[in-house]
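Every protein chain except one is present and positioned as in the full complex.
On to chain A.
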């Protein structure tokens, strides 16, 4: 069955955080539902729709930024009490807007995730989890990495309290009281959790999760272990998931899964007969979708998907046909309500304009005074800088509450800026004299088209070269101001955290012994590797595992006070670590005793790992080169029957080949670069400088053959 949904805008509130909009339960069977939405201005708005007009039920006064909104109520009654978290406080409101609770959680940090169930309140700050029952402290847990979301299995079905934390280090932590019950590994950093079917399914144990790299999955959390039901990969490279809801939109009695992503995509997955989700509807909004709900808001009997966007638009995708009598005459007639709406908006705008003019005048006057100061207007920027696993490049997304005018990118490390198709901004690279003492390696401006609030960029880094990427964002807002955001390009930028590694590979070891504290060595590891929590881990020693997203090699870091060991099958990784760590230690005047143990086999092991990738790329490049010539032959001869099967298949697959080739620009060059690094690093550890032989190596690579390459590595 086809789902046809139409876009309707309801109202706009301030900038919103993730999961800050909920639908209140319907009163009658067919009535429309009220919407509760909270924003960064601290305003909680509750409204309903009447004849296409948003009628506010109540609105609270501005205050601290609201980070979450949840519904709750006594067990067995309708869940219509509204709870919001702002700062370290949790407030409760009735559906009429009366505040009945103001609870100070006494956390040092502000709350960023919350769950309400009956009299139980679960809140999380960055690393801390707290459970309160009737506002009394119950349990406490300190997580190893940042907590992104929390959900609790329904007590009424499961019979016990099972809080589940979504943590940045790619695990769901299942708790029991103040103790960790077990970990559930998920394929990416989980960003949102939701109970399946709103109540966790029949047994109440099913949890949906969405990850920051766009994957979606369902796990069953049983008493002792977990069962992964299904997982959807992000093949289309959509944005990260910010919100999930379940709602029966199709009307087949099974709740469908609604997903909102940070690139503005709204998706509806329908479960098929074998309970596998299938994508049935997709719509792209212009901003990231922070909350999503299924219900009925605009008109009775018409179900819809309600979303809020980053800039605060509450938008419905309704099944109500938005058809209008398109008269044969002149313009499409506007309905009376919309005309009134437009007129009201216009008069409001006029009043505002006058006020703004006054404000401008005052501002001008103040600029004459020699003592007044001028501050920069603050605007919020929603940014994300993440490593994409499949093409080993970083993607930078920036979102501002108003339209972006221009963006300046500056980097002090050599990086490549890749074109993203979705972008309509005009990019222009500026010359950067590296001779100058300014040390710029990249200076690029993006001039945005009108109404661009969101920008997506792709950046390719080289391991071993580290520094900072800075983005200066200037929105179209008077008085003009810009904000700078910094992103670290770490020395081992292409590494990603993982939970287990292959222990059988030949490894090279780097050992550090010296007078450093646990916190110091941890800060060095944070400096070198991405996805390591900044907070020094609890305990005396720690191990982290990583894998290289580009080559598939791995790294194990184990360290404690005064001692650290790094193991990797890739010599280059060890070499980079050695350089960076010794530099860092020298900076802090710490005497380090560095020793390394190089395994010759690891080089050939790494080369064999690269081999299939390289071979594939070489073959692909060769095939792509042939496509045009073969096509010409085909046109010339009228058919392709005379060609040998190999060429035939190239012709048949040409579209696919070209697509594949386009997907990985400069892949071959990157592989060559890494092999060259490997070559230099291997001999660096032996104390030999082989830079003069690099040209020979490139020659061998041009006529690539695994054996001759290995021979070359061994011979020199």
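Quick note on the criterion: a residue touches a chain if its C-beta (ideal position, glycine included) is under 8 Å from a C-beta of that chain, and two chains touch if they have at least 3 such contacts; residues count from 1.
Heads up, the rule we're going with is that contacts and distances are computed from a predicted model.
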| item | value |
| --- | --- |
| Omitted chain, identified by the protein name its UniProt record gives, among "Putative lipoate-protein ligase A", "Proteasome subunit alpha type", "BBSome complex member BBS2" or "small monomeric GTPase" | "BBSome complex member BBS2" |
| Absent-chain contact - pick from A:28, A:253, A:539 or A:638 | A:638 |
| Touching the absent chain when the full complex is considered, from A:128, A:254 or A:443 | A:443 |
| Touch criterion as defined above, residue of A:229, A:341 or A:458 at the omitted chain | A:341 |
| Residue touching the undisplayed chain, where the options are A:428, A:515, A:541 or A:591 | A:428 |
| Chain A residues that touch the omitted chain in the full complex | 2-9, 12, 281-283, 311, 313, 317, 322-326, 328, 331-332, 334-335, 338, 341-342, 345-346, 348-349, 352-353, 355-356, 359-360, 362-363, 366-379, 401-402, 406, 408, 410, 412, 419, 421, 423-432, 437-440, 443-445, 447, 451, 472, 474, 476-485, 628, 631-632, 634-639 |
